[in-house]
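All protein chains of the complex are present and in place, except for one that has been dropped.
Presenting chain A:
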Amino acid sequence: MPPLSSRMTKNRPQPIRYRPGKAEVQDEVSEDEESESSEDEAAREEVAPRAPQPKATSFPSKKLAVDLSKADQQTSAAPKPVPKKQDDDLEGFVTASESSEEEAGGSSDEKGGESSEEEEESSDDEPKKPMLRPTFISKAKRAQQAQPQRSTEDEAAEMERKRKEKADEMLQAQLERDAANRAAGRKAWDDDADINPEDQVDDTDGIDPEAERAAWKLRELKRVRRDRLAIEEKEKEREEIERRRNMTAEEREAEDKVYIDAQNEEREGKGQMGFMQKYHHKGAFFVGDDEQDEEVKKVMNRDLAGARYVDESGDKGVLPEYMRIRDMTKLGKKGRTKYKDLKAEDTGRWGTDLGKKRRDYDGLDDRFRPDERGGGEREQTGANAQPVGERRRREDDGYRDRDDKRARYD
């Protein structure tokens, strides 16, 4: 006959595990239970009115040597661990170092199992026994730990002393540094702590009075000389102006001619600007210092217009119009506009209108102006201002008859 089992399994019913916070409800226990669990049952029944206790616990469930009801009045023989200030919230937990003296008791708790609890726990059971943090300590280490530790109270005092000492030391060092800085004359804002003293210049006077006086004399003389030279320059200019004023007109012209001829001679040596050559002006500043080097003077006076690149092909006038651009790198690029250069695209009337008489139709719109008298020049620009003339033939267009609609490549 199959065993009557409400659970439909052949497994033996295990004792219910402790799940914290969960109320333990066990069904009727089958007879196959081992005898070991019977004690638990008994224990359970004992504390039934209280909250159901966990099965696997090192807390003594049997008769205790100590009466739990008088918990507060108990004083234990074993040294109580003083909870450290910072462990107020962790008062229940005892770290390994503190609980080392209870380790022996603790480990035996776990090993002994429930049956031997009552004998071994009575010695070190305290009313408010803090929960042991189960840390494993090997046999070797256990031997070390067996030595009696100093009380943690003394330890705390010791730590305090050490900290005070360190603070004192640091303060001392700081004071010494301040004194040294003050002695060295360094100011608080002056963070040039790494001024190299060798780099610094010595400004003590009176090291060599003779030499210093001589140096000063030299400087003073230079200043005087500079002043005198300035006066002389001015004098020369005034003289020159006077002289020219006193000459007659012909003499002035003669002098000017000579000067201009000299300039032209200089220019002769230089080449001409080619067609559409890139123009570079040497600049209007830094002209004619007398103190310039020879090399600098040569550079400033070199021939800019006549300079040719080594691989320059020469006159751009022979090129087709499409290729007449200053900057050859832009040739052939897609999207190249018809823009040639600023000069060609300029639509301003630079000075052409000056000095012209006022006419009646000056402010009028282009549409209402009279036609040009005598078929004059096209002063007015703009696509619609000119009458339609003959279609301009572009040079590179190829001269085609009107009959042919496309270029022939025969």
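In the analysis below, contacts are C-beta pairs under 8 Å (C-beta built on N, C-alpha and C of every residue); 3 or more make two chains touch, one makes a residue touch a chain; residues count from 1.
In the analysis below, contacts and distances are computed from a predicted model.
J.: Refer to UniProt and select, among "Cell cycle control protein", "Ribosome biogenesis protein BOP1 homolog", "Pre-mRNA-splicing factor 38" or "Serine--tRNA synthetase-like protein Slimp", the name of the complex member that is left out.
T.: "Pre-mRNA-splicing factor 38"
J.: Can you tell me which of A:Glu169, A:Asp227 or A:Glu321 touches the chain that was removed from the display?
T.: Residue touching the absent chain, from the options given: A:Asp227.
J.: Using the touch definition from the top, which of A:Glu160, A:Asp178, A:Glu212 or A:Asp341 touches the missing chain?
T.: Reading the full complex, the residue touching the unseen chain is A:Glu212.
J.: Residues of chain A in contact with the chain that isn't shown?
T.: So the residues of chain A touching the unseen chain are 187-191, 199-205, 212-213, 215-217, 219-225, 227-228, 230-232, 234.
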